[in-house]
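Of the protein chains in this complex, one is absent; all others appear in place.
We just call them A and B in the order they show up, numbering each chain from 1.
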Amino acid sequence: MSNIQITKKDNFQHLLSIEGMNKELIIKIFDIAETFLKIGKNDVKKVPLLRGKTVCNLFFENSTRTRTTFEIAAKRLSADVLNLDISSSSQSKGESIIDTINNLIAMSGNIFVIRHPESGMPEYIASNVNKDVHIINAGDGNNSHPTQGLLDAFTIRKYKKDFDGLKIAIIGDIKHSRVARSEMHALSILGVSEIRLVGPKIFMPDDIDQNKFMEFNDMESGISDVDVVMMLRIQKERMQQEIIPSEENYFESFGLTTELMKLAKKNAIVMHPGPINRGVEIQTEVADSAQSVILAQVTFGIAIRMAVMTMLIDKNI
Amino acid sequence: MSNIQITKKDNFQHLLSIEGMNKELIIKIFDIAETFLKIGKNDVKKVPLLRGKTVCNLFFENSTRTRTTFEIAAKRLSADVLNLDISSSSQSKGESIIDTINNLIAMSGNIFVIRHPESGMPEYIASNVNKDVHIINAGDGNNSHPTQGLLDAFTIRKYKKDFDGLKIAIIGDIKHSRVARSEMHALSILGVSEIRLVGPKIFMPDDIDQNKFMEFNDMESGISDVDVVMMLRIQKERMQQEIIPSEENYFESFGLTTELMKLAKKNAIVMHPGPINRGVEIQTEVADSAQSVILAQVTFGIAIRMAVMTMLIDKNI
Partner (left out) sequence: MSNIQITKKDNFQHLLSIEGMNKELIIKIFDIAETFLKIGKNDVKKVPLLRGKTVCNLFFENSTRTRTTFEIAAKRLSADVLNLDISSSSQSKGESIIDTINNLIAMSGNIFVIRHPESGMPEYIASNVNKDVHIINAGDGNNSHPTQGLLDAFTIRKYKKDFDGLKIAIIGDIKHSRVARSEMHALSILGVSEIRLVGPKIFMPDDIDQNKFMEFNDMESGISDVDVVMMLRIQKERMQQEIIPSEENYFESFGLTTELMKLAKKNAIVMHPGPINRGVEIQTEVADSAQSVILAQVTFGIAIRMAVMTMLIDKNI
């Protein structure tokens, strides 16, 4: 993609994908997120950094969970939040998406958090709307989910300090996962030594860059000696299409169990973007174990989203 | 129920049902609600007691009215409010309700207001989620609706001062009403002298404690000489099941009329949890009469909910 995320003056204008970000920018986001994590422990969790600004959540695909994290992050920054139910709005009256957003800009929307089933839609919008507005991609098709990729990498930094020397396994339907795609870009940029893609052949991307990633089609070897296990959610919709024979069958071959975790490093952590399917891609005992940092990811996700919104609005931070 | 509402250190942790509360706690809620009623008369009605806290409304059963009262109460305390549309969220993706709530806790939800069609669900949730979070039951099955029970008893105190010596009639489908159940517990604990349950046989609970409650199957004797008339809403859904022959028929036998009100004490008050069905369980003239305190109940309901939320969060109040 053309890098319209960063302006010619080197300002952070949009967050569309991890691709096109450099290590320095990602580390800066993490450092600012750290300060917001501290605020999250205060009794009063609000800061006035976005007071008087309006954040519009435009979700063309249903996701209460992700929308809620952006809403909480924005409110904690004292922004006004608009949740727009797009399916029941002007779209049905035949207005183009660019006209809809230009209208919201005219009402003084400052940040637009967009989830859309079509890959590339947030970038299309960022390229076509009036200037001086910020687009955050909250997931587009199977292309990208950059705040998830950032919060996942941030979680790893919290538990492992350095990316250098780490062995990390991403496990599941990598081919169709925007989360996996964003994680892969983030971990590459941050210099992780060994990034493994683990899953059945049908779940592997067609064009794996062998210089960056290693493919494994069985769990035992894929998980062996890793520092971090990043599970992906199995989308039940895909099972109904009979791509996966059954939940039990998948769990038997690629479900994460306490047995398998014994092959990983002793202090390995287990991650999952949620919502988890207990007994499908992950055993209940693993999800609830001391190695699981799944709920910590959620907490960190608020801080990452606060950091991104603040940096988009405030050039001097 | 085991009393998980109150911690071993005697802290008020959850509000799940009136059962298990003692008179002292209820009176304290009322006294704090009084102070919020005064604030409600100010020009600026906001206080910063819950600033930086997040209240999540989780309604698995539709109720704009009740949800709105909690939303207003929380906003008046300066809390951030999240209304989560559960039907369209992770539940449909197969996530367990406890996982959903643990996720929201990880996002820093502090108070969860839960309405659920299954009896006991709020208690189940309170027993299973991570600590340091507060559950308020906003109605579960036909089990309990404690804030309604509290606001009703508070309304009686506002108009009658003392509970001692009062005769109170609860009228309608007591058997299936969570509101009636919470009212009965509240009035018992507060020491009301005579609590009457009035309605057709099919609407009477199976196991009435004769030491606490008196059963009446006709309006004339049930309402005679009472200080307070507490009507229940007739649920039209039940009529469609032909349990009640017709609206007209029910109104003729158990509808509250100005004629019937002449049998009550002269200064008796009329209450109803709303929404009222004019001409079904209550005559329009009675609903709009000087004796009706139905809209006052709504106003008091905001103050009661503010008091409960404040006490849950602030142990030192």
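Observations
Criterion: a residue touches a chain if its C-beta (ideal position, glycine included) is under 8 Å from a C-beta of that chain, and two chains touch if they have at least 3 such contacts.
These numbers were taken from a predicted model, which means no experiment stands behind them.
Touching the missing chain, out of B:K23, B:K45, B:K262 or B:K315, is residue B:K45. Among A:L82, A:M214, A:L263 or A:A296, the one in contact with the hidden chain is A:L82. Within the complete assembly, A:L104 is the residue of A:L104, A:M219 or A:M261 that touches the hidden chain.
The chain not displayed touches subunit A at residues 51-54, 80, 82, 84-86, 88-90, 93-96, 99-100, 102-108, 130.
Taking the whole complex into account, subunit B touches the unshown chain at residues 40, 42-46, 62, 64-65, 68-69, 71-72, 75-76, 236, 274-278, 280, 295-296, 298-299, 301-302.
Simple rule for what comes next: only the chains that are shown with their structure count from here on.
Separating the centre of subunit A from that of subunit B, both taken as means of CA atoms, is a distance of 41 Å.
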